[in-house]
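Here the complex is missing a single protein chain, while all its other protein chains stay put.
Labels A, B, C, D, E, F and G are assigned to the chains in the order they are written; within every chain, residues are numbered from 1.
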Amino acid sequence: MPRKILTGNHTVAEAVKLARVQVIAAYPITPQTTIVEKLAEMVEHGEIEAKMIRVESEHSALAAVYGAAAGGARAFTATSSHGLLYMHEVVWWAAASRLPLVMAVVTRAIGPPWNIHVSHEDIMDQRDTGWIISMAEDNQEVLDLVLQAFRISEDERVYLPAMVGLDGFLLSHTAMPVDVPEQEVVDSWLPPRLPRPYVIEPGSGVIMGNIPPDEAFYRMRHSMQRAMYNAKRVIEEVDEEYYKMTGRRYGGLVEFYRCDDAKYVVVLMGTWAGNAKEAADRLRERGIPVGVARIRYVRPFPRERLREKLLGMKGVMVFDRSVSMGRGGPLHAEVVEALEAKPSIMGVVAGVGGVDVGVRDFEKLVEDFVKKVEEEGRVYVNDYWYGV
Amino acid sequence: MPRKILTGNHTVAEAVKLARVQVIAAYPITPQTTIVEKLAEMVEHGEIEAKMIRVESEHSALAAVYGAAAGGARAFTATSSHGLLYMHEVVWWAAASRLPLVMAVVTRAIGPPWNIHVSHEDIMDQRDTGWIISMAEDNQEVLDLVLQAFRISEDERVYLPAMVGLDGFLLSHTAMPVDVPEQEVVDSWLPPRLPRPYVIEPGSGVIMGNIPPDEAFYRMRHSMQRAMYNAKRVIEEVDEEYYKMTGRRYGGLVEFYRCDDAKYVVVLMGTWAGNAKEAADRLRERGIPVGVARIRYVRPFPRERLREKLLGMKGVMVFDRSVSMGRGGPLHAEVVEALEAKPSIMGVVAGVGGVDVGVRDFEKLVEDFVKKVEEEGRVYVNDYWYGV
Amino acid sequence: MIEEYRFHGRGGQGAVTAARLLVGAAHREGRYGQAFPHFGAERRGAPVVAFARISDRPIRVHEQVREPDVVVVLDPTLFKLVNVLEGLREGGVLVVNSKEDPGIQGPYKVFIVDATGIALSLGLRVAGWPVVNTSILGAVVKATGSVSLDSVVDEIKSNWPGRMGEANAQAAKLAYEKAVRVR
Amino acid sequence: MIEEYRFHGRGGQGAVTAARLLVGAAHREGRYGQAFPHFGAERRGAPVVAFARISDRPIRVHEQVREPDVVVVLDPTLFKLVNVLEGLREGGVLVVNSKEDPGIQGPYKVFIVDATGIALSLGLRVAGWPVVNTSILGAVVKATGSVSLDSVVDEIKSNWPGRMGEANAQAAKLAYEKAVRVR
Amino acid sequence: MEEDHLVLPLSRPAPGAMGKTGTWRNYKPVIDQGKCIKCLLCWLYCPEATIIRHEDNSVSVDYEYCKGCGICANECPVKAIEMVPEVQGGA
Amino acid sequence: MEEDHLVLPLSRPAPGAMGKTGTWRNYKPVIDQGKCIKCLLCWLYCPEATIIRHEDNSVSVDYEYCKGCGICANECPVKAIEMVPEVQGGA
Amino acid sequence: MVRIQDLPRKNFLMPGNAACPGCPETMGLRYVGMALGENAVLVIPASCSSVIQGIYPRSGIGMPILNIVFAAAAAAASGLKAALEIRGLKDAQVVAWAGDGGTGDIGFQALSGAAERNEDIIYICVDNEAYMNTGIQRSSLTPYGAWTTTTWTGKKEHKKDVPLTLIAHRVPYVATASVGFPTDFIDKLRKASKIRGFKYIHLHAPCPVGWRFDPAKTAEVAKLAVQTGLWILYEYENGKFRISPLSRPYRDKSKRKPLVEYIRLQGRFRHLKKSDIAVLEKYVDEMWEFYTKLEEIYK
Partner (left out) sequence: MVRIQDLPRKNFLMPGNAACPGCPETMGLRYVGMALGENAVLVIPASCSSVIQGIYPRSGIGMPILNIVFAAAAAAASGLKAALEIRGLKDAQVVAWAGDGGTGDIGFQALSGAAERNEDIIYICVDNEAYMNTGIQRSSLTPYGAWTTTTWTGKKEHKKDVPLTLIAHRVPYVATASVGFPTDFIDKLRKASKIRGFKYIHLHAPCPVGWRFDPAKTAEVAKLAVQTGLWILYEYENGKFRISPLSRPYRDKSKRKPLVEYIRLQGRFRHLKKSDIAVLEKYVDEMWEFYTKLEEIYK
């Protein structure tokens, strides 16, 4: 496996090439630009047999690769910050279409004022949309995550698009050693994309997206959530398979660094996890038992894994490189949720897509909940979907 | 105060008229459309002295009213679902510009498949952006929230744009009685907009949005969060003032319905709260002590108010009319966060906008945290901003 | 107590307007109400549904009317197409625009009125279609007594000032007179 | 131990490339490295900064180099514009493209080399500017001994195959020979 | 086979995606086969594809779905189609 | 007075928003006032506004910020401006 | 021009769909099916045509469809075409089918981008001159004077000339068509399907609901638009512009039917004053003058 010195962005391009992507569309934005440039170069020089669509905006970039995915091709795009916001509508659309697709997101701050540097607002802003969302710590992981994203996204238990986040400049423009697997090795593990779960083509007789009854809509959304839950398993599996192939594994949804004997844990995601690990080592040298839980996948969110490991800790510190204004760090709230709160709590997802939820529905649901609490003492449910 | 039978959308238009809005730009989308139609009618018939810009998309709709706000006018737009997603980039931009602005969001599901019915994905998707976000239960509250939104948004302690959510069809297309205050009454309470916090005009010498050092950027973001915290107070104040003027008050950030003696509480937002209250009454008749906490403001999120009231409850049930795919209901996570989790937890917001956070920063922060936990036994911090 | 109404009509017949007028009439009497369409694409001629609630107290319920007290059918042909009786409570009221007894079985009060005929007799047409939504409201008043005919008439007139209002109000009055209970 | 480098240059001089080549050379010796620019708009002629880290173990730290072990100055005029010594560790190394001793005070080792002269003597110019980033690397090797001259030469050649590579490699070699410690 | 995690937003072409739209009709097109010259204009213009074109290019109406718009009658060059009120509603 | 909750993204026009850009220069425009015919073309074309136009329409250079692009010299119709290498760096 | 009798019998529009009676969009969809048959794959942004499909799990349109967000028809079609091509399905005709709003307003950028890249797709704008799906709001293609629910006193600006902007993009093929003249439309579609690169067809589609006329008159109104000279049928093909035979007579103003015949049928123009009508009449004359000259330029 040849090792190369690559920037994060060129690593993305290498991975896209290894994945034998067929259609690429992307729009330049700092600090993602060198991905587009490199891919354009590869396509023009025949290093990769793909069609590149030089779109006029990010909305069109994602719409184009989405169209390509609907047409059965393996497709890829990349963006950052305002580009991601500008395509946001299509981000939602692509996920609910259940088409496999991969996008690299080079994380960057959102203006005003203009700022091209790293920040996680852009990628965290996508957390509701139904995309698998992963975050790399270094360029090696960038390569591995991009390749794995195709596998996960195209897995029949998942069929959701996948985003791979890499930190702007910290990875995108930092050159570091990356083991690049041979094409044959990747080929053996990542076969050509199958025309699944459906393809829009002459004769397919398939219409994607016309109006359903509200209840059917709600079921579709529930099925996305199921696919997310499936993805948790798939991600861990892929991590193992990949290990067999390359000798590298990361721990699936979360990487726990020195957490086994820790009393305090730092939770975060992205490149600065390296700094946190280094800091943990130093603190340990000084007798403070610190570990790091690096969230590799924001979506599906590793609630169970975190809970398992962190519930017994004395202190948990969540670092957010973004903020949900008027509340706080988005990872923070979700980590706290994973560690549960004091009263019995049940989260109900209902009424989505207009499904009528009336007085009697509430009455029944609350009554059942009360009964359960009274019987079981303490109840905790994350997302109960009513009537599905 | 004349009472009229109005749909939610026509209520919005009445409120916009009463607020003497000067510039309107909006793009039609079901179920928001009748707002635009009514406003167009009012403008063309001279019932309101405003300029209406009939834009070609929502991205432009928000950009236009944003431009108008930058030019010192009181400005308004309205949208829904895909419209909100399409303008999402400008939603972010407008907030960080710190310009007062009001937008009505008629909540609706996001496709595919196409679905025009109520769902909260669209408005919840905006929760990171820095907008004040409120949700109405009925059309009376729609009117009141829109009027109050101008006050809050233009308050010098806040200067953030404000969104008012009303549920698609459930309110937008449902006619019900609304007490409409007289113009003079509103005028006395909502004076013309002042050219604050800044105006872009000849001679102003003001440049909005050029590149800052990362640390300045981080400070700007922190200042938005401060403004959000200020808004909590301002919202409660405005609720009181409004009460003096109209005899109506709602409880500020959260309305607690029969929570004082409740053991179980349903938490939710929007129109279906009415159903939940009705259900609570029925359950109480059957001896089950249920209350309802209706979140009126998703942003700023009423952490403290919820905590105060709900921490001692036996059971809390959070209803989300949307889902953050791969996690669960977004309200759910935030309510749980407000009720804290088991270990000591500290949320840190850092590194935003590229501010370098290195090994020693981690080391110091973690050490301080550990010290605090060891000293105080249990620590809980929502958003610690490092170095601001 | 909340009275719940369901209106069946066809796209273009103004079922939603009928619901709104009814609520407006109740409002004139100091009562509370709620009127809303069934939220779908309304196509000319296609079966449509609208709802209303009326109560002495403010209404905070927001759900579809699942068990109406009153069902109003603006077009008798709808009997063949949809189950207009769905969920109608025992003892509930059915008001039908029809010349003849639709022959309904069940524990309901049934009223009929020839709203089409009344509309046509008064020249009430829009785009060739007889306007039956105002006339049938007269029959609803007769059948339920929930609001007064005067309130309905006032509401109609304030909605369409001038000649249009007069004619529509007249239709409601005529329907009030002519409506008969057949069951 | 991680060695940390900071390169000072001007937009167009290739400070980032120098950092990358250095890391590439280390990589040839089985070591690990990291090279990155300071993230701002790079304008021709404007002062720019780049960083590198080299270590025997994989590097997981991702922060700006705050206390470099080695500072490399590609353009002597920069002394007047920026504090190139900022954070340089005690005992650290300063490598300067200069004909004369810059007269630095402090606990540092200072090396100079006339990289500009070397570049021009070999005809190494791009858009009129002398290419100093490859030549100065030779001096860095001499000053630090962290990587071998061979590795640097190989790295240069594999970056620019052909004549360009040869000339640049030659520049590095010459600089290696000519660099002198002045403090 | 629809799996729990894979309820897709996919439809298939089929008549009646909005139900039996023949019920929307107030007027009903009736073709006078005697007058008809088989020009197929009604077939061409019918927005519903509810003019049935037979092997011999004679035409008839699919009343289950015909919405009664009247375009066929309007376009028939020999006035072979009459719009007849349905018993109900119309006037 | 900047309040904690109101750190605005606002700037004001001022020279040196990118620092003393004169330091970017490799070549320096030197005007030969004897040759100069005060045509103002250098002033007009200078992309930096660093040709100073005096009351009498004579011109001089603001070396603190002039980036040394050479446009003034290139456009001067009488070649009254020469680009002289700065001691440093240039060649 | 193709003879009606020779048109294929197969239906690509399903009866029982959700269109209003007398809908011009369903008419147009039928012609697309007749012209392109099994090869057509549609990309449909938000519009009446998204609703016309009816309720899941059925569809009232009998061609494969990728429904797409409002602004993205041309972009999604570009990607879909790329995929089908790279997969070897060379015969597939990817057709973007968008309303006037989805074409001239919110989808204009994606359209322009695809045109500039010369994507090998057919883009059809089905122009009913307003946002009909949301209930008759003004679009940039609404004509001067027309009432809509966002222009209660009539629109103040003239109709945006989208096909002309496409000609300004110098794409291989631009044509105008009308649901009043199906065979002309079908001919143009078939021609387009044989050209490589970007093809744009602008289909005039009078809507009884939005324009307020009797649904029986959809085709009649469409034909009147051409016969009064308001809507000019033409083709721009590889740099050559020519007015189509069906419109050619109306170069001669005296051959044109009076514009008021067209206007009077439509409720949306009811409030027009004489002076407004004069504005529209002048507009027609100017268009003819302009397009006649354009024939000269692009000869």
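A few points about this structure:
Everything below uses one rule, namely that contacts are C-beta pairs under 8 Å (C-beta built on N, C-alpha and C of every residue); 3 or more make two chains touch, one makes a residue touch a chain.
All figures in this text were calculated on a predicted structure; none of them were measured in a lab.
Among the displayed chains, contact with the absent chain in the complete complex occurs for A, B, D, F, G.
Considering the whole complex, the residue from A:67, A:112 or A:181 that touches the absent chain is A:112.
Set against the missing chain, the residues B:23, B:104, B:146 or B:283 yield one that touches it, B:23.
Considering the whole complex, the residue from B:16, B:69 or B:262 that touches the absent chain is B:69.
Along chain B, the points of touch with the absent chain fall at residues 22-23, 25, 50-51, 53-57, 59-61, 63-73, 75, 89-90, 93, 200-213, 216. Not every partner is drawn; the one left out touches chain F at residues 9-21, 24-25, 39-41, 43-45, 47-50, 53, 57, 62, 64-71, 73-75, 83. If you put the missing chain back, the residues of chain D touching it would be 41, 43-45, 127-128.
Rule of thumb we're sticking to: only the chains that are shown with their structure count from here on.
Traced through touching neighbours, the fewest hops from chain B to chain F number 1.
In this assembly, the chain whose C-alpha centre lies farthest from chain D is C.
Centres computed as Cα averages put chain E at a distance of 77 Å from chain F. Note: centroid distance chain C to chain F, computed from Cα atoms, is 80 Å.
Each of the following residues of chain C touches two or more other chains: 39, 43-45, 61, 63, 128.
Within chain F, contacts with two or more other chains are made by residues 9.
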